[in-house]
Every structure is written in structure tokens, then in C-alpha cells.
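Here's a structure for you.
Excluded from the complex is one protein chain; the other protein chains are retained at their positions.
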Amino acid sequence: MSTEFTSVALGHTASLRDNKPGWFARRGLQAAIFLGVVALAAVPQFADAYYVSLGIPFMAYAVALLGFNLLFGYGGLLSFGHALFLALGAYASAMSARHFGLTSIEGMLLCAVGVSLLVALPIAFVASRFVGIFFGMLTLSFGMLFYSFLNKFYHLTGGDSGMNVPQPTLLGRSYAATGKMEFLTGPFYYYCLVLLALGVLVMWGIVRSPYGLHLQAARDNEVKASYLGVKTRQVRGVAFLISAVYGAVGGVILGVNTGLADPELAYWTHSGHLVFMAVLGGFQQFLGPVVGAFVFILLQDELQAVTQYWRFFLGIVLAALVIGMPGGILGTVRALWNRWRKR
Amino acid sequence: MSDNLNLPRRKALKKIGAGMALGASGLLSAPAFAQNKPLKIGVIAPRGGIAGTAGEGGIRAMEWSVAKLNAMNGIGGRKIELVIQEETSPKETIDRYRKLVLQDRVDAVHGVISSGVSLALAPAAEQSQMLTLLWDGTTQDGVKEMMPNPKYVFRAIDNEVDAVMSSLLAIRHFKGSMVRVAGINADYTYGRNTWTTFTAILKKFGIAHEVVTEQWVKVGTMDLTSNVATLKTAKPDVIFTSMLFADLPVFMRQAHNVGLTENCKFVMPAAGWQQTAMKKEFTPEGVVFGHSTMYFDNPAASPLQKEFVRWYADKYKDYPHWESDRAYFCLQLYKAGVERALAAKSGSWPSSIEIAMAMPGLKVESLGGPASMRADHIANQLIFQGLTTHKNAYDFPTLASVETMSTEQIQKPAGADFWQWLESTKFKV
Partner (left out) sequence: MSLIGILMAGVFHAAALFLLTSGLQLVFGVQRIVNLACGSLYALGAYVGISFTTWALAQGLPVPMFPLALLAAGLVVGLIGLPLERLISTIYKRPESFQLLLTFSLILVFQDVLRFFWGANPQQLANVAMHYGSVSLWGAQMPAYNVFVILLAIATAVGLGWFLGRTTLGKMLRATAENREASAAMGVNVRMVYLLVFTLGTTLSTVGGAMVVPTAAVSLQIGVDLVVEAFAVIVIGGLGSMKGAAAGALIVGLIRAAALVLYPEVEVLATYVIVLAVLVFKPSGLFGKAAV
């Protein structure tokens, strides 16, 4: 019951409160988003095909993380089972193709959004009662339950072999004639970029809305917030639903990229990587997780090229971040910027 | 044999490559130019996790073979360079595969052990037009959907072949005492398919039996005491298990420790992967033990295999299992394909599709014995299984006598559906 939570359980102190940005910071963020989109759009023109192809998982994770961070950064709830929705999105794409004959990306997205809401509703209902460690453990359990389900019910899900995700049509146009790589680094890249931009804009609206403020208030001081009339449990539940939808959209992109939906997508360490990305970029900043996804993918790629012990170095990076740079990349940048301005 | 190139080197090589292309276009003829550039082969294999030992076996065999080939001018005059990437989940492995194709620009990709990964990789390989030779990971389901008519992808022998042979051997040796039959298999497609193969073959030969229990084990689990207890309660005569990861020696040990190995026979088509971990202390004699395409202690082994086994034992203080043979076979097949295509082109280096079209029908000498590639891009090899014995100098059992079958007898023919073929074909025990 919410009123029994102790301040220890709340887990977030005032130091994480996202102060309302002034005119300059708002414009700054809008400029950053605009420049980011332009830069990403230009990438296929200049970069190596391989790096362009890395852009697809980046955008998939960026979308998923926007939703994840609504829950974590703005809501104060750390979910260790968010990979569930990524997997759900990928499997929804596969199933919409196989069972409903929908091979358009719009059909897949619709199916993914619908399924994720269906699945997220009961989980949100249960999970919204908790915060802190319990929320983390509960979401981890749900994630692993889904993982087992994917493996066990193999007649439905293909089991460990997974399910095929066919190359979808974009806006009704079939690209079957073009090679998969051309499709991924060309039309699909731009489609995902549009999805990402839309996702960013919508999330920005959510975060700035009264709902967003209620969510942050519930994060900062639950007792005070409910005293002020904020329905903390409902607000958290809604955040969970939104984050599920974003996760599923990311999952569709991943599924199309790999061409396969497989159970490993739902394993709990995949959720761990999502958290890693959010913290790496700075979960207290709006675009932090997006930056985190970008850096993580490049970092993992470079590390794997150099050593087979890349997990070790990733672990060290995460530990260093948590101990020394909790604000992540963007958080540290902002802190430095603020210090420079005060000189 | 070096590990992957890192970014600055890649950029430098790009410049060098561009310069060489300029120089070569007018002055040098194609083969000479090609001989300056190493032949890059990408290798995708697990290096940790439950299939880590399998991946290591394949990588080591490749490294041995590449060293020998490079000492003799490589393939077609080009030295071979290996670029090794780790195989993990399908999604991550696809990204690494793309790296090999787009960034490292390898000439071919060898490897892959997990079926899930091969199912994701095969369409990607066909779409990238990258010649890909799979060592393993050929369990039946989903294959038809994902790999209808491969041009660039070549597959190893069907995973279920080992189970077919073990079932036939079990009937030959244990006939008459196979009344109570039990199965304990890993809970995934391979485990399920092999168990179904076994029971289907028992039915086919009219062996009157009763399945007293079916256990399904989570892949990689380390505590099987409850499963073993359930098996013991069921009092089986024969236990079939296609487990092949670290869980197999754990199962055997725990089964022995409750006395299950005293009165029960075992049929283990894929135990060879874990051969050195299946110690004599707990692995009984007289059980069907499968070594798939290579049995390291085969008295009829070729000098080539003996030389490899000696080298492996010296260097790694261990004995190789069949994954080494699969890797070696793919490399030899690739070499033969390149040479055949080169001869057809009288001098200039063949493209991937030309090499791919040269490979079906080729016969090579693999570590385990003669092997070939069918027209439908599935391999034909020899399979080695037998009953175990403790009369040897090792601390693990070996085969009392080696039974050899060819996949030409026990693998589904081109175009056939595995289950339909299993039902209709006549086997000889």
C-alpha cells in the first residue's frame, strides 16, 4: 500500500529533480533535436555501409529507451525486465506476418502496439504498487516468465529457433527487389529516423504535460504528491503502458533488422543492457538515453573488434559511470556547462 | 589468424587497397594482384557460454589447418587470414556477421553452431551474396521457410542423423531388453527432434516398448538431481539422451551416484562433444556413444587425423571432438571450390557465386574421412558411433569397436521432408 512506503524505499532524492528549463535550455534542446535528426539523415551519405547498418539497432534502442526513461528518469522506477517489450514487438511483427498476412511495417507496428498494451496492462496493474528494488525484481520476473513462455510454447512461437520476420513494405511500397542491405541502409533507415523523430516529439510533449509533472512529483516525494492530489499509482501505471508501447516499436525495428524474433531478446541481461545505455547517456536528461544508445552500440562494436573480453571492459565502464559519473554523458556535460557559465 | 582489425588499420588498408587498385589496373595482371591480398575468412563461433567448448574445437582446427595451408602458399596462392567473431544470440550474431561482410570485407564466412543463429544468418547470407559455410546448427524446423534454395549457404549434415544412427545401434545391441524406455533431453528443438526420431524408429522396427517417462531439461542446467530421481523411480531399461552441453556429464554423474547406471542402458548420440568430461568413474561401459563425424581414437583413422589429434593433445592437453572435423571439412571444401573455380577461369580470381557453383559435388578428405557436398548444399560425411569400453589409457571411456555409417544411408535425400522420409525409408540395422 502506497502510504506505507518509507523514504528509503522511494530511492530518489531531491538532487535528481529535473529543474524546469528556462527559455534558453528549451530552445537548446529543440536545436539539439533538430541538429540530431539532420545529422542522422546525413549519415548514409557519408558513412561506411556497416556504420549505417549499425544505425538501425541504434534507432531501435533509442525509441525503446525514450519509453524506458519515462519510467526510470521521470518516474523513478527501474525496470529490469524491459527487454520483454522489445521481444514482444519483434514477435508481434513475425506473428502479424504469419497469422494475419500483414507484411506492411504499419501493420506490424499496429500489431506490436496493440499486443504490448494488452500485455502491459496486467503487469502495470500489479507493478504500479511498487517502487525501488521490488519494482526491479518484479519486472525481472515478468521478463523471465515471458522468456520461458517463448521457449516452452514452441508450437506458437517457434521455440529456440524463433520466428521469421519478413522484410516489410514501407508505406505500401514493397522493396522486395532491393537487397536487404540496401533496404536497411536506405528506405528503412529513413523510415526509422522518422519514427524516432516522432517518438522524441511525442515523448517531449508527454514529459512537459501536466501528466509528466505529476509523474515527476510522484517520483520526488510520493507522500507529498498524493497529498496534493496526484494519483501516484495511476500515474505510474500509465508511464508503464507508454514505455511498453515505445519498447514494442523498438522491438519491431530490431525484428526487421535481424529478420528473426528469438527468445534471447527477452533474457534479463538484455534488459540490463537497456539500463546500461540509459545510465551511460544520462537518465536525468531527456535525450540522455538516446545518446547512451548511440555510445553503447559504438563502444560495444569497437570493444568486440579489439578483444574477446569485451564484457569485462563494459563492466568496468558501467561501474565507473555508476560511481563517478552518475549523471552519465549528458549529465556531466550539463554540469560542466553550468560550471563554466557560473565562472 | 589474427583477431579482427581495428579502426585505424582499416582506414589505412582502405588507402593501400585503393592505391593498389590504381596500380594494378594498368600494370599488373589480376592473379598477381590477388596474390598480394590475403584471403580473408570470417569465423563465427561461440567462445563462451554453453557451446564454448564446441566453438573452441572448431576454431583450433581451423587455425591448425590455416597454418599448414599458409606454409604451402595458402589457397590459390593467397595466404589465409582468419577474422574471428563470437557467436552469441541471433540478433547480436547477425550484427557481427554484417561487420564481417561490410567492414572487414571477408571473402567467405565459416562457422555457426546454434540452429537459431543459422536460421537468422542464412537469409542474411543469401541477401549479402556472401559465401557461407555452416559447421553445425542444422536442426530441421524452420529450415524450409528460411533457406529454400540456397545459392551461397552450405550446410553441415543434418543434426538428426546422429540420432538416427544411435537408434539403429540401440536396436541392434539392446533389442529384447528395451521394454521400458525413458528419455531425458534438452528442452529445445534439437532435443525434441532427436527424441521423436528415436521413438519413431523404435516404432518402425516394431519394438514393443513403453515410454515410462520423458524429461525435458532447461539447456545448460547444472542440477539434474530431481530429473534423475524421477528417472530412477520410473525404472527404465533404456535411457535416450541427446544432451550435449555441460549438462551431459552432470547428468551422467548424478545418474551414476544414485545407481541409475547399474541396470540401465544409455543411448547418447551426441555425447562425443563432452567425451573428455564423461569420466570412467561415472560413465558405464556398453552404452551407445556417438562421435558424429570424427572419433579421435578411431583405429582406422587416416594419418591426417592422427597427426591432428597428436598436435591437439600436445598443445591443448585435450582430445578433439567432431566440431574440429566440421571446421576442417568446410575449409577443405572451400579450398577445393576455389581451386576448381580458378581452373575454370584460367587465372583471374573467381567471384563468390562462381566458387559457390563449383562446390556442389566436390569430394574432399576431412579429418574423419572422405566427405562431400551434395547438390542441395548439404554435406555427406561418415558417422562414428559404438559401445563404450573402459579398457584404455584415458580417464574417460572410448569405443570398444567403431561402427561407421555414411550419411548416404541415413540422411534424408535432397528435397525430402525429414519426417516423411523417416517414415517411409527402409533402414538396415
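The letters A and B name the chains in turn, as written, and every chain counts its residues from 1.
Heads up, the rule we're going with is that a residue touches a chain if its C-beta (ideal position, glycine included) is under 8 Å from a C-beta of that chain, and two chains touch if they have at least 3 such contacts.
Since the model is a prediction, treat every value here as computed from it, not as a measurement.
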The chain left out of view makes contact with A, B
Looking at B:V83, B:V250 or B:L422, which residue reaches the missing chain?
B:V250
Missing-chain contact, candidates A:Q30, A:S148 or A:S174, resolves to A:S148
Among B:A229, B:A300, B:A375 or B:A414, which residue is in contact with the omitted chain in the full complex?
B:A229
Of the candidates A:M163, A:L314 or A:L330, the residue in contact with the absent chain is A:L314
Tell me which stretches of chain A touch the chain missing from the display.
1, 4-6, 8-9, 11-13, 16, 72, 76, 78, 80, 126, 129-134, 136-138, 140-142, 144-145, 148-149, 152, 268-269, 272, 275-276, 279, 309-312, 314-316, 318-319, 322-323, 326
List the chain B residues touching the unshown chain?
46-50, 52-53, 55-56, 214-216, 218, 220-230, 232-233, 246, 249-250, 253-254, 256-259, 277, 279, 281-282
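The rule we apply is simple: only the chains that are shown with their structure count from here on.
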For the pair chain A and chain B, the C-alpha centroid-to-centroid distance in angstrom is 37
In their complex, what parts of chain B are in touch with chain A?
3-7, 47, 85-86, 88-91, 94-96, 98-99, 102-103, 115-116, 119-120, 123-124, 127-129, 139, 141-142, 145-146, 187-189, 192, 219
Residues on chain A engaged by chain B in the complex (per definition of touch)
48-50, 53-54, 57, 151-152, 154, 158-162, 164, 179-181, 254, 257-260, 262, 264-265, 267, 301-302, 304-308
